[in-house]
Structure formats: structure tokens, C-alpha cells
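What you see is the complex with one protein chain gone and the rest in place.
Order of writing sets the labels: A, B and C. Residues in every chain begin at 1.
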Amino acid sequence: MPKKLRLGVLGGSGDSLIGILHRVASQINDNYEIVAAVFTPDFERNKAFASEIDMPLDRVYSDFDTFVVEEMGLPENERVQVCAILTPNYLHYPMALKLLENGFHVICEKPMTTTLQEAKELQTAHKNAGTVFALTHTYTGYPMVRQMREMIKAGVLGKIHKVDAVYYQGWINTIIHDKEKRASVWRLDPEKAGVSSCMGDIGVHAFNMLEYTTGLKVKSILSDFNYLYNDNPMDIDGTVLVRMGDHVKGVIRASQVATGEENGLAISIYGEKGAFKWQQEDPNFLYLLSDTEPTKIYKPGHAYNSAFSLDGTKLPAGHPEGIFDAMANIYKGAAKAIRNQEYNDGEFPTMLDGVRGMDFIEATVASHKGGNVWVDLENQ
Amino acid sequence: MPKKLRLGVLGGSGDSLIGILHRVASQINDNYEIVAAVFTPDFERNKAFASEIDMPLDRVYSDFDTFVVEEMGLPENERVQVCAILTPNYLHYPMALKLLENGFHVICEKPMTTTLQEAKELQTAHKNAGTVFALTHTYTGYPMVRQMREMIKAGVLGKIHKVDAVYYQGWINTIIHDKEKRASVWRLDPEKAGVSSCMGDIGVHAFNMLEYTTGLKVKSILSDFNYLYNDNPMDIDGTVLVRMGDHVKGVIRASQVATGEENGLAISIYGEKGAFKWQQEDPNFLYLLSDTEPTKIYKPGHAYNSAFSLDGTKLPAGHPEGIFDAMANIYKGAAKAIRNQEYNDGEFPTMLDGVRGMDFIEATVASHKGGNVWVDLENQ
Amino acid sequence: MPKKLRLGVLGGSGDSLIGILHRVASQINDNYEIVAAVFTPDFERNKAFASEIDMPLDRVYSDFDTFVVEEMGLPENERVQVCAILTPNYLHYPMALKLLENGFHVICEKPMTTTLQEAKELQTAHKNAGTVFALTHTYTGYPMVRQMREMIKAGVLGKIHKVDAVYYQGWINTIIHDKEKRASVWRLDPEKAGVSSCMGDIGVHAFNMLEYTTGLKVKSILSDFNYLYNDNPMDIDGTVLVRMGDHVKGVIRASQVATGEENGLAISIYGEKGAFKWQQEDPNFLYLLSDTEPTKIYKPGHAYNSAFSLDGTKLPAGHPEGIFDAMANIYKGAAKAIRNQEYNDGEFPTMLDGVRGMDFIEATVASHKGGNVWVDLENQ
Partner (left out) sequence: MPKKLRLGVLGGSGDSLIGILHRVASQINDNYEIVAAVFTPDFERNKAFASEIDMPLDRVYSDFDTFVVEEMGLPENERVQVCAILTPNYLHYPMALKLLENGFHVICEKPMTTTLQEAKELQTAHKNAGTVFALTHTYTGYPMVRQMREMIKAGVLGKIHKVDAVYYQGWINTIIHDKEKRASVWRLDPEKAGVSSCMGDIGVHAFNMLEYTTGLKVKSILSDFNYLYNDNPMDIDGTVLVRMGDHVKGVIRASQVATGEENGLAISIYGEKGAFKWQQEDPNFLYLLSDTEPTKIYKPGHAYNSAFSLDGTKLPAGHPEGIFDAMANIYKGAAKAIRNQEYNDGEFPTMLDGVRGMDFIEATVASHKGGNVWVDLENQ
């Protein structure tokens, strides 16, 4: 096993939940050491936070440009190898682009960019760079999601004919009914948050899970959004009809006003021979349904699971691992790729997932605004 | 308490599950006695079945017309008061019509008719008759569904903004992939089964539950069906976008090829102040969600339930009652109405539910065939 | 199929939950007709109740002795064939004895008697009578309990080595902490309720389920009760260590002060090759555990179930049947026996179950009062 990879972190300072998620996940499997960072644009807070987590201050930089210049000035065997981009969405694109152009590996939060156009430009840059690009669709890192993907690939469900994904949250319900509150939240300001709230933030996860688990691609979609108030310009709820093939249909439901729901991502995949059901809030239970046999409950850590699934479990069955462990599995996969080790297809979401995600988000907006019409996704 | 009501039964002989469901339900609360019947058109089997359930044979008739003629010939205090129609769908309309015209009360299986046109004609006949007409949307009889309705009416959820209903079954999956099998099933033959399979048989239940629990009406729908095979003329799976108001949106999902699903009816209703979730296969658990408080689990038989809900529970909390008891509650409500006793609004589904159900079914077919366009439901 | 059996009912008038449970259950499968009764000792209320449920009054008797005399005076083909005893516990023994001595079949509520001595005398009377005696341990009537029994008999679990049964209720918690309340409840008065409250009322169900599902007998027990207050003479909570063989051990937990529990009967049976878990409040889910394979969920109505289990299900999978249906299955089994039809071993609990139950109850009291010592059960 080589030395730990030198990780640079962009964004994710003290008060950031995404910060702790990545920081912990990067450390769980002893693969990464954080050696450089711009946690926040405020240089004083940046340094203060670095002290707090006991990081040496000499590579805590004042801003992203300095980060790149200084790191490029270091000898290759000291220089940051891989950067985690945890900043607000609109910074993903310029940062990732520059990092790829300078030969860094990149681990990027989703949504990958703010437009499909940016996503495709990044895709070109990535092809030129030849480095590793991992998108943190965290939920693909759960062992039972991986088990589902492996079993579907092995034909356990037969031909798939129906898919159903949902991602329901309720937190915007506490904001949306108050005119002033809803005016003050940046996520509901298209200038700051981009083209979509609900689909961009969570619907895209559900979309990604459908493609990740089935190995199929969404061909076209028709969406209907609910804005709740006429002066709210951002989707906060929507249903999306999806087609993944001539007779493979389904639906994606997403909401940020599903009152009382916490982080309710769930998927069901139905095939000729069986079906899988899984939900994120109980991630260690995977249900295999059949028309003729008892439902089976698959759990992590058992020898009956695939090697890929087992690779993502650290403890014996019955010791619940959670979302930090799922994210750690994505970091683990990226580390293998960076080290040119063998890894499973699907061990971390890729540039292509990012491009397709942006295509999906833009398509749902276009469909709704076009009067709930079918919109095709690009064929890549 | 007056004497038991004299019940006539049409359809539902030996091998019929709907037969035993109604027969048991009618007896559970000591309200009905089966005194006359045409269980099946085969007169010999008809009499044999009557013997089997130990019914006197003198009022077991050879056919429906004889039934009406003979019963009308009896003195009013011996004559059947109320008839249960359990026949194949296409007979619901002519039987109900004739019964209403002759002054009988009617308890009718759903779908009420095979077309909206028939439904509206029946509605007119019913207005003229002035008797009781109950439609057996069984699931409205569950105590916790009634509790949900009562609490929504009392404002516990605040203004509703999102609805989500699903009815997933898998049984047609065992038939549909075999060309010969699918040709031989009458439910997949539009000549015999009418305009729709999935929406007509189960989607309409989900639709009814949304209107029953919220007190709102579906204004318009957009549907997309999956036929799975080009030579299958009947919907066996579909997703329906629904609008119940300017900013009240939602979705109905229904499938008969959701592999491994049994009788998966479930609904979620989201409002400003809270949300309800309930599923038919665990009917004694009603979940009340909140953004700020712990989820609460309501169960039947507790003093905290409404009087209407408690009226539908026979045993103390923890003694699970099931679908026979739900149907029995509908029979109980109908009995109250027939006896001119006071009863709750919602104690049994009515003619209006039947008309609206047929409207919904036809609208989903029109929407899909029209290219997934919005179709309005009639405003009644 | 012969005519309905002529059923006499003793006890269970209007306000009695046990009354409605038996009355409904007796009617569910078209096997019984109630033709005679003493619902309550108050003759006026007795007749009023009979009217309420629309029963002819000519065979509604003033008291049990009259019931027997009058019925014995009827021709055999009119006379009651089988009697349901639903009275307070202390009347079970004298009524059952007299009924058996007069050649009636008996369906009796549990506990069968108030002492083991009575139980053994009844056992002798039953042997002499040669009629059918069914004890209504209702929970053995659930299809998935029957499935468990069948699969254990077929060796699915291998040699059993551990058993665990629990029956937790909370209702006495609302009474016990108030000195006056607890003095006023007859169930807490040994004069009226007999030797035990918690073990006699519910612990014995858990005991019965262990023997029913495993086919093994409890050899000896050691119990510890909790009375909560020094002036409360009746067990309201207790834990019982059980031995069913040299290396087959387990535990029965029962409580009436398990705050907030409703009717929490559950059993787990562990064997060399697998384990079963089942709980009464979710009776349609049976879990088969394995050390090496995914847990399987068995549900009623599927073709993979045994014929015996399927015989107790009336509707397809996914249509939840409940406790009325479980009791109806016991009535159905008793009807088969009375008619000398073939029936499964275990289709209804028997005299032997009653004797063993009384032995268990007395043993738990003896063990606790003897200082938590081991007490053997009789070997029959």
C-alpha cells in the first residue's frame, strides 16, 4: 500500500456539514491526508479553522488562485495530488476546470456545474487531463446499493420494465409559507442557486440512482413542478415521468415541501423475475421481492454479498454503518483509481454522471416550462 | 335496534373472493341476513353453493330478472331490502339501474360501471329512486383511514399542498411476458374488461383515497401508461400527475407489473403543518409527520381517536382487525343509512364516488392516448 | 358440505368483546348458526341482546341449567350440537363438565379452568364423553403461526435449542398506581380471578405458543413475579425461565404493566439451521432467519405456504386478515372435527392444551412463592 494521498480541500469550513462529511470520509480508510486547503474565502477564519482541526498553517491559502500557484510551485512529491471541491455550486466549474488543466485529480460535490454547457466543457477538459474525476453522489457508496447494482447486472431481476425513485424532504416547508423568509433564502434565488432548487439539489440524486443501479440510461422525461406560490421562481417539488427504453418506464418524485420527511431517498426497480427496494434512511436493508417466493432481506457484511459490496463494509453484519461510511467508500474507490489500482466499475460516480445529471436538471426545467412536454436527454 | 336487513346477493359464488369478502362483512355487525340470491348464472351451481352456505333454496333464483320479478311479488316486509352486486363489471350498470328503478337499496362493487356515461345515467336513476347506494371502495372502511380523514378535516395538517398515492401489485407480471397467456386473460381483453385494466381496477382506488382523505377534488390529470408489449391493448402500469388546486399537486402511481408487490396501496398527504402516511398492508398504523416534532403513530381503538374511527373498531388496541372488518364498516354505514339512522359523512362511498371514479378512469386513458396531455375532470 | 352446526352460546352479551370475537368468528366460514343462548344471567338483558342481534327468542334461556334441560329435551336433530363457553373463568369448569356429561361438543375460552385439579377432572370427563373439545387459544389460528409450526415440523430449523416468548400489555399500569383503583378491579382479587393475573391471562398464551409451534413440551420452569405494591396480591408482571429439554432452554416474559404496550405477543424459535420470529400485532409477516442466508419474509396466501396455512387464508396475499380470521380458523377446525372430517393436527387447541396451561400457571405461582425455585410440569 502506498503512502496516503495528499489531499487539498476547497470549501467546507467549520459550520459546513459537507465539510465534515468529506473530511471524515477521507480519513476513514487511511487513504488521504489533508495537506493544503482554502476552507473559506475569509483568510482569518480559514486559518482559525485549520488550527481547530490541527492542520499545519503553511499550506492554508488565502484563495483558490494562490492555492494553485503555490501548489504547482512545490515539488511533485509534495504537491497536492487530489482536490476536494466543496464550495457553493457556481464555483465547481471554474475550480474543477483549472485543477484539471493543471493535472490535479478532482473529487467534486454535486451538482457538478450550474449548466449542461459547463458540464460538457469540463468533460472535454477532463479527457485532456487524463486524471481522475470523482463526483460525490454519496448514496452510491452504500454497500446495499452496490449489492443491488451487482445483482441486477447479474440478471437477478431479469429484464427491467419499471423504475420508481423518490427523494422527499420537508425542510423548505418551514420557509416557503412566509413571504419574507422565502425571499431571503439563497437557494430560492435563481441568481445564486441556478436553474433549479428541488431537481438540482435532490431530484438529480434520484435520477443518478436509477441509472447507477439499473445500468440503463434515461432517454426522455416529462416533468411537472409545484412552486406553491406565484412569486416563488424555483421548483421546490416535482414529479418526473421517465422513459429508459421502449417499454421501460417509471417516475422520479422529489420534494422539499414533503412536510416531515427528512432525507427520504428510496428506489424500487421492477423486472420480469424480481424487484429490489431500498431506502436511504434504513440503508442496511435491501429487499428482494418475487411474485412466487418470500421476500428476502439482504444486509451488509454477509458472505452472500458480492465482493464489491463487501469491500464497502468494515464491520460484521449488524454493526450499522452510515452515510460517512458510504462517502468513505467513494473516497476509497477514487484512491484506487488515482493509484492505478484495480477497481470496480461503479466504485465512484464519474464525469459522465455529472454531465448526465446536468442534462436531467435542465430537461426537467425545460419540460415543465414548455407545458409538461417530453424532453429527450442527450445520448451519452 | 331493528331486525336484520334482508340482503340479496348477486354474484360471488364459491370460487369468488369478492363473494366471501362481502358475505363475511355483511354478517360481522349483525346487520344483515342473506335471504335471496343469484350467486352465479349456472342455476345448478347456484343452488349447490346456496346449500353449501346453508341458505334456504326457495329464494335462490335462476337469473337476475327472475330475482327482481319474484322479489317484487313478495310483501314489502319479506322482500329483499338491499342488494349486493358482485358480478363482473359490465353487469353492474344494468343491474344497479333496474334495482334502483324498483326501489331497492344497492351495495355495488367498483368500478361502478364501465363508462362515465353509464355512471351518470345511474346517478340520475339514483336521484329518482331516493334509496341508498353504497359503492364498496373497501379501503375507506379502515379505522385509520377514517381517522386520517377526520384529522385532516379538523385542520391538523393545515392547508394541503401535496398528495401522493400508490397502488402497486405484481400479479400480471406472471402472465404478461407469455404471448399466449396474455391473450387468454379476460382482464386484458377490452371487449370484456372495458377501457382500462390497471387504472380501472386499482388506480381508481388510489384516486378515491386521495379525495376521501383530503376532502379535495382532483381537477385535472396527465397520465402515462406502460403496456409492456405492443400487442397488449390494456394499461397494466401507469403514472398519473394530478392537480387538486392551483398549488395542490401530486401523483398517482399504479401498476399490475410491480413484481413481487402484493396489494400495495399507500397514501401520503402533505400539508403546511404536518403530513399523514398510511399503507394498506399495515392498516393499523397511521403516521403523523411534522417538521419539528417526533413522528406519531396512531393506532385503532385508542381513546385519542375520533368517534368515527372508533366506531369502526370492535376490539381493544393491539388486536389487529383487517380487510373484512374494513368492508364490514362500510356495510355498517350503509345499514345506518338504510335505517335512516344518523351516520357520518364518509361512512360509505357513494354514487358520487362512483361517477368521479369513472371520470378519472376515462380521463387517464384519454390523456395517455392523446399524447400525455392534461385532461380535466368534470366539476361535480 | 353438511348443514350449519347448531351452536349454543354461554356468556358474551352486548358489552363483551369476547362475545363479538366468537360470534363473528363462528359465522365467517358459514359453519355455525347460533340457535340457543344464555348470554348473561340477567334474563331481561339476555333477551334484549338476543333481539339486538336478531336471534329468535324461544331458545334464549334464563340460566345455564335451564339451557341444558331444555336442549336435552329437544329432538337430537334440533338440539344444540356445540356450545361456546365465554363466561367468567370460574364458570368454565362446571359448565364444560355438565356439557360434556350430556354429550355436547364444547368450544371453551381460556383459561380452561381455575385450577389444575379441575382441569384434570375435565380431562377425564372429556375422555368419557368422546365429543370434541376445543380451547380458544386464538393466536394459534393465524396462518403464519400455522406455517411456522409446519415448517418446524418439517425440520426447517433443525434441532431447536432456544425459545423466547413474550406477551406484554400495559393496561394495568393505568390502574395499579392508585390504591383505590387497584382494590376495585376484580382481576386483581384472587377470590374472583383465581391464582394469577398476568400468567393466567396472558403468560399462558405465550406458553401455549411455544409448545404449539415447536411440538416440544415445557419440562420445568422458574419464575419471578413483580407485584409492584406490597398490598397487591396478584402477579401483574413476571419472567419465567423455561426448559424444554436437556439443552433446550428459553424464557417467557409477560407483563400487564409494560407501559404503552398493547397486545404484544411475540415468539422467536432458534434451531441449529435457522430461526423463526413472529409477532401478533403484525401477524401476516413471518421471518425466517439464517446465519448464512438473507432473512426471508413469509406472508399468507402464497403458494409457497403449507396446505394447512393456506386453509386459514381467505383472500390473496396482501389483503390483511386479522384476529377475527384467526379465531374463525379455530372454529373451522372444530367444525371439521365435529363433522368427523379430516383435519390437521393443531387445527384447534385441545383439552391437553388446557390441562398443560393450568399446570403452567400453577407452577409459575409455586415457583415464585417458593423463592424462585425450579418446578416441574407434569409429563402429559
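Here, a residue touches a chain if its C-beta (ideal position, glycine included) is under 8 Å from a C-beta of that chain, and two chains touch if they have at least 3 such contacts.
This structure is a prediction, so every number in the text was calculated from the model and none was measured.
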| item | value |
| --- | --- |
| In the full complex, displayed partners of the excluded chain | A, B, C |
| Touching residue (missing chain; options C:L10, C:M209 or C:A275) | C:A275 |
| Touch with the omitted chain, as defined above, among A:G12, A:P111, A:P283 or A:G333 | A:P283 |
| Chain C residues touching the omitted chain (full complex) | 157, 161-162, 164, 170-171, 173-174, 177, 222, 224, 226-229, 237, 239, 241, 247, 249-251, 253, 255, 257-261, 268, 270-275, 289-292, 295, 372, 374 |
| On chain B, residues whose C-beta touches the chain left out of the figure | 288, 292-299, 302-304 |
| For chain A, the residues touching the chain missing from this view | 1, 3-4, 17, 20-21, 23-24, 27-28, 30, 33, 51-54, 169, 171, 261-264, 280-284, 299, 314-325 |
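By our rule, only the chains that are shown with their structure count from here on.
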| item | value |
| --- | --- |
| Per-chain Cα centre nearest the global Cα centre, belonging to chain | B |
| Chain separated most widely from chain B, comparing mean CA positions | A |
| Inter-chain centre distance, chain A versus chain C - centres from mean C-alpha coordinates, in Å | 55 |
| Chain B and chain C, separation of their C-alpha mean positions in angstrom | 35 |
| Set of chain B residues in contact with two or more other chains | 171, 261 |
